[in-house]
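A protein chain is absent from this complex, but the other protein chains hold their places.
Order of writing sets the labels: A, B and C. Residues in every chain begin at 1.
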């Protein structure tokens, strides 16, 4: 039985797990990320991996991290929340654990996990849109993870959707993730509440004040029919639909998977995305509509996907 | 020696040619398109093919046509300028010529031609943008033509770049090709001239009147320093650069190829595209810049590409 | 009985008329504008005035011309279609005719004519929007013509309505008149026809070709139900409504008058303007709606208005 270990390296914690060939997690290990000391991240990963590998027969390790992974899948060129620049994480970890290691962008790993064992099972052309603080993306084409020439593909959140629009941390303006993400949802809800407090009574009561408003307040207020919150979700759905229609013009996928933190309340918005997508797809009427599905593996998708990618290294 | 025939089925003429394995055209045949009688198109193609096949040892035929080609590469689902709906052109032609036939979208065929024998030779990840009346697109990923799940991929001209923008024939608004194509160039030049005739003296003199203005007047006026014409080219370049930066966020190609009729005057605008792309690429500074090249095969790219695709059917 | 002469100085012709205190034109005189010789315009005006004044007892002369009129109502600072800069037209004509002369911007003169004798009779706060090649404006507040501090008020066509929008001859972009005028109507119709020729069959048949399309083709096609033409009128009406709602936020008028060449087919669009205005007015529901009327005096409004303004010099 081929077991591999997947590691999801986040800014606050490092989640590891032994995964079998059916995508099942056999055992987990969790560590805090030594965020103040980037040098020690490899050691922390190795500790967790060695602990797990001591109890299971493991053949390889897959690491997933937010950031630009180079085309050799060895070096993380730039990872904002780990303060890494040109970090040779593959080699560092491999030395410490004595196993083959592969590195993958976290959104790619999630997409692969969903494609292999979750909402994308059985599909061939899948675009995964991770709706969290920003937008992460992963693309599977003809059954293979698509990385681009230099490993920088699928940075879906940085397509421009609004010329002259909201500033983005990437240095551009009007990026998709400034309109269709958890932080965009919160920003829209705050704008709506500021513009018309009378439509946001429930939302403001839940949050206490506009400044203290969180995403969960927006979700809860939307469930209670709050106007400002519902309008924010409508905007999120419309922008998701538009960006997905743009992606379909380029990639013509059979299936979109919507994941990330905001997909936890997908019942509030996924039908609006489906309707908006069908209205905006170019060539609609002359082509099939891709399926639009909610991710199934939850927060473990990245760990599972990284482990599986280690198997096909 | 393996020879194949490539056929470029246009709205006014049908260009055929015998092509060798190095992409050289050995002999050509040209026919008028029987546009008033869509039923006769297959016959006209077959006449030309049979004539050429009588003089060369040919193993297969590749057809390229503007329109949506189905995923089996047999049927053209919708071809506006040939008035075709669900046309089983592969079978029709195959019967009449007694040779294997493949069908391909014309922009895909052009991209393949350039990738194999033109500006994309030696590259692995190529995005070809055909700047003509509209925008056509072709994508080569890991050395293979990318078609999407249902053959509808690479409809690059229909990404939305301007919410609420110019109406597009596809039924949407704000599509890329309404801002970055030959017809957009002409429209911009006319707008500029209408807004400020004093800046368009040369352009209006060349055209005779605003109503009679053609693309070549805009090019010639730009060469002579006409303000309205230069502004139109600047807008074309900026919009091309933006759309290409969006495509790079998704596909991370090693190379863009700019073809189509407007690339005949690429010296007027390609440097501005390169500069604009470098300014707009997300993650710039942390990643290589794709090469931006002008197509090399001219109007024969589609024919040559279709012939070569017939070889790897 | 107090008679005055009104003169409408256009780029191609100079229309003069003797007008009584009820706004009736007693006699007219028409001259070609000596456009190639700006120096001779004053002489041509004087000939016509002297001819009329020889047959009627006239007390003063009012001149209306497109351009910026200075605050003393003596000098035309800038008149594009007469090639005038700082032209002391009042003094020149007064010397040649021996009568008091006043000078007024043509759109102001039209607004005053409509206010006194046409669609604005009995109102106190009137905004007149002249929808022609561009947009001209005239404002009557508390029964007096409003000119602004330096005579440059009511240049309504140059409010910005679309940041980053269509270029305008004034040097800015996104001006109202680039979206809500006769030339905008034509531009929109051409864009619509280019985007989707199948929706513009009637319009293209009437025009012969897109390049030969004129405003009257758009109107006639709209009457026949042509999709591209109707969409162009819908856009015109929506932009007129938006700009008028903006003006109401500032000026709170009791009445808008829509004049100019495009108002000749106002039946095609004025109801849509009324509906759009009611939907866009800020504070709607808490305030009365201004009346929206079509001009009544036709092409003579400017002449009649200029004559009447000469009376209250």
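Definition applied: contacts are C-beta pairs under 8 Å (C-beta built on N, C-alpha and C of every residue); 3 or more make two chains touch, one makes a residue touch a chain.
Note that this is a predicted model, so its numbers are computed, not measured.
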Of C:15, C:128, C:175 or C:262, the residue touching the omitted chain is C:175
Touch assignment to the omitted chain, from B:122, B:164 or B:225, lands on B:164
Quick one: which of C:54, C:122 or C:283 touches the chain that's been left out?
-> C:283
In the whole complex, what residues of chain A lie against the chain that is missing from view?
-> 166-169, 171, 178, 183, 187, 190-192, 194-197, 211-213, 231
In the full complex, chain B touches the hidden chain through residues 163-164
For chain C, residues touching the missing partner are 68, 77-78, 124-125, 137, 139, 141, 146-156, 158-163, 170-172, 175, 242, 245-254, 280, 282-284, 286-288, 290
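Note that in this section only the chains that are shown with their structure count from here on.
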Relative to the centroid of every protein C-alpha atom displayed, which chain's own C-alpha centroid is closest?
-> B
Any idea how many Å lie between the Cα centroids of chain B and chain C?
-> 46
Among all residues of chain B, those touching at least two other chains are 171
